[in-house]
Structures are given as C-alpha cells and as structure tokens.
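Take a look at the structure set out below.
Apart from one protein chain that is not included, each protein chain of the complex appears where it belongs.
Right, chain A next:
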Amino acid sequence: MNTRGLRSQLKDSVPVTGMGQQVGAYGVQDTLRSGFSSVKNELLPSHALELSEKNFQLNQDKMNFSNLRNIQGLHAPLKLQMEYRAARQIQRLPFLQSSHLALDTLKGNDESISFEDILNDPSQSEMVGEPHVMMEYKLGLM
C-alpha cells in the first residue's frame, strides 16, 4: 500500500537543512513575513518526495553538466551555462507570468510534458504575488 502516514516518515527521515527558515535582517526569524516558527515543522519534510522534488531540476542539471564536462571538456558546460544565463534574463517582472520560451527551448522542455505542465499551472493559480514584495525580494533589498 502506498498510503503512508507522517508516523512512518518521522521514523526513517533524516533531518535536513534544506528546509531553512526565512531569515530576515540581523539573522533572526522574520516573524512578520514568515509566520511563527516551529522546529519540528522546519526540520522534517512533510512528504518523502518533497525535498527530492524541490531539487530535482537542479540535481538533473548538475548531473548532466558534470557528464558533459567529463566527455567533452570544460568548455561545453561553460558555454551552455552562459546561454542559459542569457536566456533566463528574457522574462517579465516576477509577479507577471513569463513564458520562458527561450529557456525551455534550450533545455528541451518544449518537447516534453510532465506533471509541472499539468498540475498546479502557475498561470491558473488563485493567489497573486504582491508586486512590491516580490520586486524587493528579487532585487535583494529584503
């Protein structure tokens, strides 16, 4: 059976640092923005797949780039990453929906469909980000 409760996950989960609290100014918890903190909530993931899904794309890219470096030399991943960086800049302000067309074409996402395209489509989400806060976060002023 695939239904697992939190109990079983608590037993064999390893506390990880990937779920860190939002740290505000002066290195203290930012209660106003991120709410009350609870050690148990932040220490253990709520689902076995949560962490692996959050970092999936990053890990895939890392693996592919290191393979590419071993096969073709350092220039290949460097050139590709430069192109990715350039393509990533073609987007609108963070609170608007951008299509990421150039980035998707480079990564090959335009020829595949996965759960990211079907479930929880960001363009259909009910919550809208607050423009000022998102701009501050993006520019690093927060």
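In the analysis below, contacts are C-beta pairs under 8 Å (C-beta built on N, C-alpha and C of every residue); 3 or more make two chains touch, one makes a residue touch a chain; residues count from 1.
One rule holds in what follows: contacts and distances are computed from a predicted model.
According to UniProt, the chain absent from the figure is "Proteasome subunit beta", selected among "Proteasome subunit beta", "Centrosomal AT-AC splicing factor isoform X2", "Glutathione reductase" or "Dynein light chain roadblock". Mapped onto chain A, the interface with the missing chain covers residues 2-3, 5-7, 22, 33-35, 41, 45-50, 52-53, 56, 94-95, 111-122, 125, 127, 129-130, 133-134, 137, 142.
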